[in-house]
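With one protein chain withheld, the remaining protein chains of the complex are depicted in position.
Which chain is which? They are A and B, in the order written, and residues in each are numbered from 1.
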Amino acid sequence: MGIKISVDEHLCKGTDGCGLCMHVCPKNVYDKSEHLTKWGVKAPDPVRIADCNGCNMCMIYCPDLAIVIEKTEESI
Amino acid sequence: MNTTHDLDKYIRPSARRTTNCPGCGNGILAQSILRAIDDEKLDMDDFTFVSGIGCAAWIPSPFFYADILHTTHGRPIAFATGIKLASPDRNVMVVSGDGDLLAIGGNHLIHAARRNINMTVICVNNYIYGMTGGQVAPTTPMGLKTMTTPFGNLENFFDPCKLAIGSGATYVARWTVYHALQITRAVKTALNHKGFSFIEIVSQCPVQFGRKSGMGSTTAMFDHYKENAVNISKAKDMTEQELAEKIVVGELLNIEKPVLDDELAKLRTSFRERSGDAED
Partner (left out) sequence: MQGNVACAEGALAAGCSFMAGYPITPATEVAERLANRLPALRKEDGVFIQMEDEISSLAAVIGASWTGKKAMTATSGPGISLMLEHVGYAVGTEAPCVIVDVQRGGPTTGIPIVELQGDMVQPRRGSHGEYQIIAIAPSSAQDMFDHTVLAFNLAEKYRTPVFLMADSFVGHMREEVVIPEPEDIEVVDRIIAPEGFNSETDQGFLSVDVAPMPIFGRGFKSHVTSSCHTETGKRNVTDAYALDNFIRKLSGKIEKNRDDIVCVEDNTDGAEIAIFSYGIIHRAALEASAAACAEGLNTGTFRPVTIWPFPDREIAEMSKRVKAILVLENNLGQLLPYVKAEASCPVHFLEPEILGTMHDVERVLVKLREISR
């Protein structure tokens, strides 16, 4: 099973003021992004996506519904 | 972004980006409510949402893609009473803040609960008047310095759930936004409950309350809820002292009593069943 994490930078209010996704993630999947979004904030960057267990906590707790977790069947 | 959020269909397209401050707990609640509606496979078009004035009122207005009445300060429950009695087959849900529903709107909460009207009221409690810049609320802890209590709040605060129970509400629950999944379950219960449902949701306001109380950031406040929430099943055996700094969460009341809109329907039916073709 593959996991795709999409973070909508148009909706995200930034990991400095918010950061709930990073905070609730049990697997430390996210780092603060290196670049600034158009709003001047740092979105979460799922750098360790391979560690993601698909718990959906980041998606459920994002106050701006900016994160979508998709689980896909991948054949290798 | 091309990827659709599974709750996008419940969100007004022109309002997709919220006006909430970064880290506002209201967004978590918004999502939790929509998940309840989605899980129950309910139709947003069977709902009328009503909200007052304040940050919490912006949870349904304009974010939810459904019929919404955004009212005057303190009065969403009064407007909702008219809507429910005039269209009893619809789900009526009020989402508004602690200042709106408990201060200026307290009287309407008391009487709608007393009438046991079949509606759900979600009282979002951030312990402050956030939208106007951080003034004291009926729920603000004693001693807190706010914009209108610059020397510390001299007033006692009250427990919104106790007020609701005392007024006659028949389903009462409290959760914090740390308890997103439990909120979803509570909203489902409320929607299925026949009678007046009151759910208090403790929600972080990092910008106004967080700064003034020194509770700090979004995540610090979030953790505070996690650490200090005590389920009612445990709390009922704890002393008042032990519960002093705690937030008691869970289902606090769930009973059945005559429901006003049902009683009105019965009265109407009794007239219609009488023989004769009397014209109005």
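By definition in this document, a residue touches a chain if its C-beta (ideal position, glycine included) is under 8 Å from a C-beta of that chain, and two chains touch if they have at least 3 such contacts.
These numbers come from a predicted model, not from an experiment.
The chain not displayed here makes contact, within the full complex, with B. Residue in contact with the omitted chain (choice from B:Thr71, B:Asn153 or B:Thr184): B:Thr71. Touch with the chain omitted from the figure is made, among B:Ser14, B:Asn156 or B:Thr239, by B:Ser14. Those residues of chain B that touch the chain absent from the view are 12-14, 44-45, 48, 50, 61-62, 65-72, 75, 78-83, 85-87, 90, 107-108, 110-111, 264, 267-268, 271-272, 278-280.
Operating definition for what follows: only the chains that are shown with their structure count from here on.
A straight line joining the Cα centres of chain A and chain B is 28 Å long. Within the complex, the chain A residues that touch chain B are 4, 6, 8-11, 13-14, 16-20, 23, 41, 60-65, 68, 70. The part of chain B that touches chain A in the complex is made up of residues 1, 3-7, 11, 16-18, 20-28, 30-32, 35, 180-181, 206, 217-219, 222-223.
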